[in-house]
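Missing here is one protein chain; the remaining ones are kept as they sit in the complex.
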Amino acid sequence: MKNSPFKELPLFIPHSHTSTAVNKTGSWRFFHPIYDDKTAPCSAACPLGQDIAGIEMLLSRGLLKDARRLVLNENPFPAVCGRVCFHPCEKACNRTNLDAPIAIHNLERFLGDTALSPVEMPDIAIKAARNKRVAIAGAGPAGLSAAYFLTRLGYRCEVFEANAAPGGLLRLGIPEYRLPRDILDHEIKRIENLGVTIRCKNPVTKDLLEKICQDYDALFIGSGYGRSIALKIDGGHLAYDGLEFLRRLHLGEKMSFAGKAVVLGGGNTAIDVARCLARLGASPLIVYRRRIQDMPAFEPEVEMALREGVEIKELLAPIRLQRNQSESSFAASSYTLNLQQMKISKNQIHGRARIMPDGEKTETIKVENVFVAIGAEADALWHFPATDTAGAFSLSHCKFIDRKIPLVFGGDLTNPVDSVADAIASGKQAAMVLDTYFEKGPAAVDNALAACRIGPGPALSMNAYLGENRQTRNPHVVTYNEIVTDYFQTAPRVTPSLLDANRRLESFAEIESTLADQAAKEEAARCFSCGNCNACDYCRLYCPEMAVRVEKGRRSIDMDYCKGCGVCATECPRNAMALEEEIK
Amino acid sequence: MEQLKHHDLMNPGHLGCPGCGATIAMKFALQALGEKTMVVIPACCWGVIAGPYPQSALNVPVLQTAFATAGAAASGLRAALDMRGDTETTVLSWAGDGGTFDIGFQSLSAAVERNEDCIFVCYDNEAYMNTGVQRSSATPYGTQTTTTPAQNWKNTAKKNIVEALAAHRIPYAATASIGYPEDMIYKFEKAQKLKGGSRFLHVFAPCPTGWRIGSEMSVKIARLAVQTNVFPIYEVDGGVDYTLNFKGDREVKEYLTAQGRFKHLAAADLDRIQQMVNAEWKLLLRKAGLELIH
Partner (left out) sequence: MKKVIEGSHAVAEAARLARVEVIAAYPITPQTHIVEALAEHCANGSLNARFINVESEHSAMAAVIGASSGGARAFTASSSHGLAYMHEMLHWASAARLPIVMAEVNRALGPGWNIWTDQTDSLAQRDTGWIQLYCEDGQEALDTTLLAFRLAETLNLPVMVVLDAFFLSHTFEPIDVPDQQQVDRFLPSPTPRLRLDTAAPNAFNQLVMPTAYMEMRYNTQLAMEEAVRRFDQIEKEFKAIFNRDYGPVEAIHCEDAEIIIVTTGTVTSTCRLVLAELRARGEKVGLFKMKMFRPFPVEIIRRHLASARKIAVVDRNFSFGAGGIFAQEIRAALCNLGQHPQVFGFIAGLGGRDITPQTLTEIYNETKNDSSPAAESIWIGLNQEIVESWSN
């Protein structure tokens, strides 16, 4: 007490004066957790191996600059892909089992669009320039992608393009209602700004090829299919080549049609032709020898075509085409087309239904125009490269031949799937192959590529190739039952607004819109982030020992205190942790 | 994450078993309540977890007290704080099921009847775990404990403590589970704001040691209890207004078969328990005005 005459008695009582932190309870454990980023199925399904989980995490937080960097790290064409990619990522999306897959395609488009203006220099890793020149044949997506990735690895690239403008099928094949040309121009400009030279109206002729072999250190051949496959039937030469039609249309030629127009074929080109015709006044009818479900065209494209009034007749193969001379001369010629009805045989080849003529059943139709789009092949100069020669090997998306200089074939010439994403992937793969070849020699290519595979492959990551964080990622692909779905409430998938169905055929205006900011963020927030820590912080929230440390965004376990209970790894909603046995 | 603004109020090195639900519960409580909190702890697991002399596992003042006395000691402490003009500090009574349902029930009932301005928490691991897994009145029907062994398992239902306290018409009573952290933290924050009267939170805190589950399962089991309606999460305002926070739809069997403490039960017992859970759930729905008509 105050003013007490008594000396205070010393008290010795159960009263704390230190913290329990003096007890290093880490000695208790038999297991310890580790942060073990695994592979999201979407990344593994994406031909470009994009870090989709990482991208969506950043996007959901509004960190657009960082999200763009992640995208541009692996894909120079996000705005393009966000419009034309067939998004295998969405088919692999684990969230499908809960409610609906993430609209990854729309989100890529959203990010790609935000990167368009101004045309920004991507904030991504670029190595110092080296004294090596690479020539690239074809300024399509494969060639431009090769140029992009090689430039980042320090190579000086020059692209030789036969046409008047770069882009390949992006410019001359895919219609504008799917891919507006100004979008394409922006993304090509971004590649040029890295220091890539594109020489248009400069086809690689035999002479130029010789010169290249002398003056350059390597050549990437991404010239695609220069020649359409002909319709080998009686009167087949009368059909208007679909690719040629598209080329002329996209070069600005004015066209209009009327009446029924048949399009023979079942791929994306056939669909593109049909939908363009619908906008040019014709009534398109696609005739396909197999069933609609067998059509190689992307399903959403088929859907859209049907909604636009395109008719599709299945199980009909053309047998004869005739021009009708008796019609009045000023109208467009009309044609008579004989078709054989086909049927599904009981036999299957490799699980694919086998078709055969259905007896003598035939059909005859009279139409105003006939188009053919049954495939394409390489130009004479570019034979399908042989790989049984010495110094040659095949990869998933490229073929490498060591001649005077290393030659790498890529794009549609070599790809397992004819898609834009695969084309870009082959450019990336080619860049890695050439760089490894120059740095370490051809024998090192397999290992070098294996080290940057995403999941089981074949997708490759430039981030991993450059030794960044994805290199050490666990290749195990996370499945739905490894996600702790209790942490997620069902939420509807975003639907982008579409041009009114009645107005679509009025022009070549884009049908689908880019998502608004808020909608994009909310959709990205639906992402499970399979196998990837997205800093949800549940591990730290639960840890009874306060043993989860976060420093500058990096998580670690304080081994002084972790008792190895395993709650963190068990609760991690996205299986981004693992438990390892403690070796004492 | 803003959720972890008070991460430094609990220290590592405490004596909780690995995966202890009660330690996770305390983390959540302090996240919500912050540093102006005094914790009154009667005899229970936390009496040991809190650290032996001269250590403390918490960076807020702690008053340990005898087993039966949490309600009374908290009331006395509250009075002292009021007398020195401190209206900001929260008095948090933190008792196990023994110190709440059984030996501590009397002093708790008295404290809330007086509407003492404290937050009374029961972290419920459904037996006297600290002394070696003996049964309490919070032990559910069907459980084996050391005093209700498998041959003679507990065949009386778990006491409904929230109903008992709601009958005192206190301002706020609620259940919470460590399997639903956001809900639990929200309820603690709500309780803190409702100063001036008694608030009671019944927190479901699994004990891996006593329930015979893996240490990594404590949060998952706490969630499963809610998902199967074995431990519904709900709130009672003023003792009369019921708000249901979650509707479970999973079978009780899933919850029971995941724990060693129930492994002696036969299929008929599991069914019986499902019926009991259904009956209680139906009653709760009616109280919340959500009666199902089938």
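Letters are used for the chains, namely A and B, taken in the order the chains are written, and counting of residues starts over at 1 for each.
Keep in mind that, in the parts below, a residue touches a chain if its C-beta (ideal position, glycine included) is under 8 Å from a C-beta of that chain, and two chains touch if they have at least 3 such contacts.
All of these numbers come straight from a predicted model, not from anything done at the bench.
**Student:** For the chain that's not shown, point to the residue among B:Ser109, B:Asn160, B:Thr243 or B:Gln274 touching it.
**Tutor:** Candidates B:Ser109, B:Asn160, B:Thr243 or B:Gln274; residue touching the omitted chain: B:Ser109.
**Student:** Which listed residue (B:Thr37, B:Ser177, B:Thr209 or B:Thr228) would be found touching the missing chain in the intact complex?
**Tutor:** With B:Thr37, B:Ser177, B:Thr209 or B:Thr228 as choices, the missing chain is touched by B:Thr37.
**Student:** In the full complex, which residues of subunit B touch the absent chain?
**Tutor:** Touch set of subunit B with respect to the missing chain: 35-38, 40, 47-48, 50-53, 55-56, 58-66, 68-69, 71-84, 89, 106-107, 109-110, 113-114.
**Student:** Applying the definition given at the start, please give the residues of subunit A touching the unseen chain.
**Tutor:** 1-6, 8-17
The definition used in the following text is that only the chains that are shown with their structure count from here on.
**Student:** Would you kindly tell me how far, in whole Å, the mean C-alpha position of subunit B lies from that of subunit A?
**Tutor:** Computed from C-alpha means, the inter-chain centre distance equals 51 Å.
**Student:** Which positions of subunit A touch subunit B when the two form their complex?
**Tutor:** On the subunit A side, the touching residues are 14-25, 28-29, 486, 535, 537-538, 540-542, 544-547, 558, 560-561, 563-567, 569-571, 579.
**Student:** Which positions of subunit B touch subunit A when the two form their complex?
**Tutor:** Subunit B reaches subunit A through residues 1, 3-4, 7, 10-16, 18-20, 23-24, 27-28, 51, 53-57, 59, 62, 178-179, 181, 208, 214-220, 223, 227.
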